[in-house]
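Apart from one protein chain that is not included, each protein chain of the complex appears where it belongs.
Then we have subunit A:
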Amino acid sequence: MIQMRELRKDFTVRVKAGRLRREKRTVSAVDGIDLTIEPGEMVGYIGPNGAGKSTTLKMLTGVLSPSSGEVSVFGLTPVPQRTRLALRIGVVFGQRSQLWWDLPLGESFRLLRHIYRVPAAEHEARLRRCRGLLDLDAFLDTPVRQLSLGQRMRGELTAALLHGPRVLFLDEPTIGLDVVSKQAVRSFLAELGASGDVTLVLTTHDLADIERLCDRLVVIDHGRVVHDGTIEALHARYGSRRSLVVELDEPLPPGFTLPGASVTGVEADGHRVTFALDGSSSGAAVAALVAVASVRDLSVVEPDIEDVVARLYQAG
């Protein structure tokens, strides 16, 4: 459904070289991306600032034309066939509003119905669904400029969906939102994705978005894909493991080993020990431990995706 082949986007920037002279330099924002996205997938696109996430999204939506390579969405090439494509995709760019600043939110929806030429009945049905799921009724008559960011974002989501797109591109949909609004947006997107008829492609800096929503994670850095797969695959690949933290009455005897686990930290004079679980299950490790030591307390810590990603960015 979405295909990118050797996709590149170069920008020329002029940098100061000497007092008056300026030098042209070419910077590759997107540096050869190959990616295929199937219908119904929920793909999370992450990467550090300036990695090329938004640029890729803009090439997929026809905002920017690629420097080289191929891109197709529904078999359409976004730049020459932009207006046809626009009828079939929904776009939420967190920082760019689709709404009319001075008009009530509901009025924006009415205008969008005409712009996308949506039959009245379909429009009504979709709007009713969004109103229910996103609790829009309380501020449907409020001018957009008076909405809170969270309310506006719910409006943007609705605006992007009223023409019934089969793909929804979201550029940082949760940026700047408070916890409650984030959750509202996430659960709405989760529901949308679960219905299976909308493909979601989203960029984010909030990894909780990915954990909650995306079954596929694409990590991009310096314009290249550095990881493409599930979150589990990312953990497996970068060796992030669950760990077992135990608090002991007495330090462990010297030379103690736990099968399938290795010691990664000893604190409080040996009273608190952290094991990384390489192969064994946490149950087996706990059983082996209590057989030899007196355990006061223990906890199993899930690997932290933030750490993995931070390491990934640094490696790049």
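As a working rule, a residue touches a chain if its C-beta (ideal position, glycine included) is under 8 Å from a C-beta of that chain, and two chains touch if they have at least 3 such contacts; residues count from 1.
By definition in this document, contacts and distances are computed from a predicted model.
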Next item on the list: For the chain that's not shown, choose its UniProt protein name out of "Heme lyase NrfEFG subunit NrfE", "Assimilatory nitrate reductase catalytic subunit", "NADH-quinone oxidoreductase subunit H" or "Transporter".
Entry: "Transporter"
Note to self: I'm checking contacts with the chain that's been left out. Which of A:Arg25, A:Arg96 or A:Arg128 qualifies?
What the structure shows: A:Arg96
Note to self: Applying the definition given at the start, please give the residues of subunit A touching the unseen chain.
What the structure shows: 11, 50, 54-55, 58, 61-65, 79, 82-84, 86-87, 89, 91, 93-98, 100-103, 107-108, 110-111, 114-117, 143, 171-172
